[in-house]
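All protein chains of the complex are present and in place, except for one that has been dropped.
Chain naming follows the written order as A, B and C, and within any one chain the residues start at number 1.
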Amino acid sequence: MSFSILHTGHVEIRAVDLERARGFYVDVLGMVETEREPGRIYLRGIDDPFHHCLTLRKANSPGLGHYGLRVSSSGDLDALEELHKKKGILTRKIPAGHEKGQGEALRVEDPAGFPVEFYHDMDRADILVGKAAYRQGIEITRIDHVTNCTPETKKEFDYYTSALGFAFSSYRINDKGVIDRMFLRRKENTHDLGFQNQPGPRNRHFALWVKDWPSIIRACDTLTMSGLKDKIEYGPGRHTPFDFAVYLHDTEGNRVELYHDERMFIDPEYSVVQRAQANVGGQVSFPFWGMPAPESYIYDQLPVESIIDGSLKPSTPEIRGDSSLTESSLLPRM
Amino acid sequence: MSFSILHTGHVEIRAVDLERARGFYVDVLGMVETEREPGRIYLRGIDDPFHHCLTLRKANSPGLGHYGLRVSSSGDLDALEELHKKKGILTRKIPAGHEKGQGEALRVEDPAGFPVEFYHDMDRADILVGKAAYRQGIEITRIDHVTNCTPETKKEFDYYTSALGFAFSSYRINDKGVIDRMFLRRKENTHDLGFQNQPGPRNRHFALWVKDWPSIIRACDTLTMSGLKDKIEYGPGRHTPFDFAVYLHDTEGNRVELYHDERMFIDPEYSVVQRAQANVGGQVSFPFWGMPAPESYIYDQLPVESIIDGSLKPSTPEIRGDSSLTESSLLPRM
Amino acid sequence: MSFSILHTGHVEIRAVDLERARGFYVDVLGMVETEREPGRIYLRGIDDPFHHCLTLRKANSPGLGHYGLRVSSSGDLDALEELHKKKGILTRKIPAGHEKGQGEALRVEDPAGFPVEFYHDMDRADILVGKAAYRQGIEITRIDHVTNCTPETKKEFDYYTSALGFAFSSYRINDKGVIDRMFLRRKENTHDLGFQNQPGPRNRHFALWVKDWPSIIRACDTLTMSGLKDKIEYGPGRHTPFDFAVYLHDTEGNRVELYHDERMFIDPEYSVVQRAQANVGGQVSFPFWGMPAPESYIYDQLPVESIIDGSLKPSTPEIRGDSSLTESSLLPRM
Partner (left out) sequence: MSFSILHTGHVEIRAVDLERARGFYVDVLGMVETEREPGRIYLRGIDDPFHHCLTLRKANSPGLGHYGLRVSSSGDLDALEELHKKKGILTRKIPAGHEKGQGEALRVEDPAGFPVEFYHDMDRADILVGKAAYRQGIEITRIDHVTNCTPETKKEFDYYTSALGFAFSSYRINDKGVIDRMFLRRKENTHDLGFQNQPGPRNRHFALWVKDWPSIIRACDTLTMSGLKDKIEYGPGRHTPFDFAVYLHDTEGNRVELYHDERMFIDPEYSVVQRAQANVGGQVSFPFWGMPAPESYIYDQLPVESIIDGSLKPSTPEIRGDSSLTESSLLPRM
């Protein structure tokens, strides 16, 4: 039995005040509400062909519910269930309709404790790009990736590449031979999943794709004009000569990246392995150019839920001053 | 035996004056010369990991030599040879080194007479993005696609999708049930190959990818400041809400598109079939917005070479005033 | 008695359907309605400190009512009245409040028959830049200039420069010693008034200033997404290496340019006189780069009103095929 993962297709995040969160993602950032039910609002980007890529779920604190990896057919779910059972990994079947607009799904807890959902079927929705009514200056088109913190980077690397078939765009090994950063992909851009060698399991951020890089400048303008300048945590800046990004806090305390990257990873050879260089000047996170990161960006990460009962999973303790968190350039060389 | 095509990886075009052509692609447009030999200059974009994506070949008139489809392993060439022999399609083995930097390759004449080359091995080259010395205002990163004219669109559709495994991003059927336009892809953006229902086999253009859409404006500036304003044949404009393009004549008479498109075609469902609408106002080629196309853009296409002897293949006669050449919108709907 | 003109401050245009015109300028282009009265709607840009820069006036056909030149004090009106009486030029006093929000004004018919209004006092209004509610993707900040057609270019040059104190940014003299084009300024950018040697008195267009050049691309997107693609008459393109422009028809048949130019004319020496060059390839109106102009853009101009009775002034006959309408480059050289 075989399966094929297409890409990171949705995330469910926790929101203390659903309407306030909707105001942030819809009224300010320009996403679109497809549907709602008590306790949940389902949003999509203006280029999404499906029902949702972001679910806001009522909860008493921020954090990550789960992230969804879309597979190429519904039959893939059986193959994935078998695979995880053989590995002794906890799985849970999610019936069709449990998440509105979505067919049957399979949740697993990955080797580092992250809540992953595999799914295929989702209701179609109108692609709204090119329809003036939905144009608000910022054009968020879809979800792009999820980035997590874990001390178990090697386990995760093996699981996602060997078991699930992800390729890597780049990874970095530090002085102790530990993978510091890794960017893993199924679709042909920089990554569907990123992992960072930090205490975990914790979520670093999820990233929404914006249509082009000038839209990121416009997003800063719009947030400021909407009285939400303090939600701009870090940026804008460039990780590489090709991308453009800004990191925001949403109104609930989750971290969301607005991101655009011009590269396509078409040839398998277009990937990088690097050894961590000596830290230069404390530069973190915008290795190409950008101001130094604030402490909050470096250390404050989000809890993730258990796939069993939705409780927040405990994390290994946070270590301030961890020098491995400074970053060297990760340009695509071969 | 199986095979997998990655993407359109290079084109070879004819140039009456090699140095003049190099001046256009390198000195003005900012491509990079990797190597040269008598009669040929090999160029790449600043994000190319391989030896070349554009070969200028000395000839006494403009036209297309061949286009190269990169496959995922060298063993794929055997599978492709067998496939074409079974179909009774003409093939020709190209020894390693016949094109500098390239391993063994297989050329075939596709059902409509176009010269296709399958290849895998090519020498690595430095990716130059992010190195100031190669920055000239326009950032051409790689080749993107080739677009051809043929009256045999149905044959080509079947060959590329059924035999070679291409997906389509969109195609359009006219009143007579004929495929008017089709955009076929292997990589996850709009297309690797485009075909248009016009007399052929003739080449419409090849497209170089630029880093972002503002670079297309800068390209118009740079061409004008270099005294080459008359090489801007058509544009800039948008085919869809997502792309940005300008069509140029190079100094030799070939047509090259500078192109950027923000969409990724990740989900197989993200494709379009349309019926041609009534022609509205003679709008051609920039269905989203842009000025009307000049006659040259609509009718003047380039000859293509025979894979046997490099002679230019005869084309079915050009038909001026063909109303099917006006274009309706091809937005990505499902 | 002395006076000082500040800049072109407003225009009044004719609209067959006031609500439809408001839809175009406010709902699509993002201008702001300050006030209305029966038969008139007063609009401003988002950076306007005053009541209005564009008045839509109900009429049975398109055309230009008048253009307003703001002077530096209300006392300037007396000096201007005296000046025009000495010259035997028709003047007319406009009482305060005749145009909502505006103090007393003086209208004159300039030597070529154009309706000019001098004014100083106008009610203040909130500058709305930076307030999210007024952000719609296109940011029209203010009015910039008015361009007219007249065979009396020399008379107009003398009147505006010698009598009214305008400087010129550039003018062009053709083979017969006639001024073909001229760009006259009081404020420190390219022009407040442009004149073109064509049958007249007729209005060529008025220009709204947009915040930056990428906004012009966004304007094309927004018009297209609003179903108004056919209102894009010509462009976008560049007249010089510094500007960016697109010409639109509004819903009433008036022509409006969306314009941005990066230059400031600070030093008086920064001006150009040129002799018309031989016509090269029929390029009209985007001498730096841009597609050829459509016939409508070259020949179809708007009538202007009499300051006496609001009747449309007769124009000298239009001459198709006038070769002086092709344009050479007007770069700022000294």
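Quick note on the criterion: a residue touches a chain if its C-beta (ideal position, glycine included) is under 8 Å from a C-beta of that chain, and two chains touch if they have at least 3 such contacts.
What you see is a predicted model; the values in this text were computed from it and never measured.
Among C:Val129, C:Ala167 or C:Leu312, only C:Val129 touches the chain left out of the display.
The omitted chain makes contact with chain C at the following residues, 6-7, 47, 49-50, 70, 72, 124, 126-127, 129-130, 141, 187-189, 211-214, 240-242, 262-264, 266-270, 288, 331-334. Residues 213-214, 217, 220-221, 223-225, 229-230, 232, 234-236, 238, 241, 281, 288-289, 291-292, 294 are the ones on chain A that touch the missing chain. By the touch definition given at the top, chain B reaches the unshown chain through residues 28, 130-132, 135-137, 214, 221-222, 224-226.
We take it that only the chains that are shown with their structure count from here on.
Mean C-alpha position of chain A lies 50 Å from that of chain C. Centre-to-centre separation between chain B and chain C, using Cα means, comes to 44 Å. For chain B, residues that reach two or more other chains under the stated contact definition are 213-214, 241, 288.
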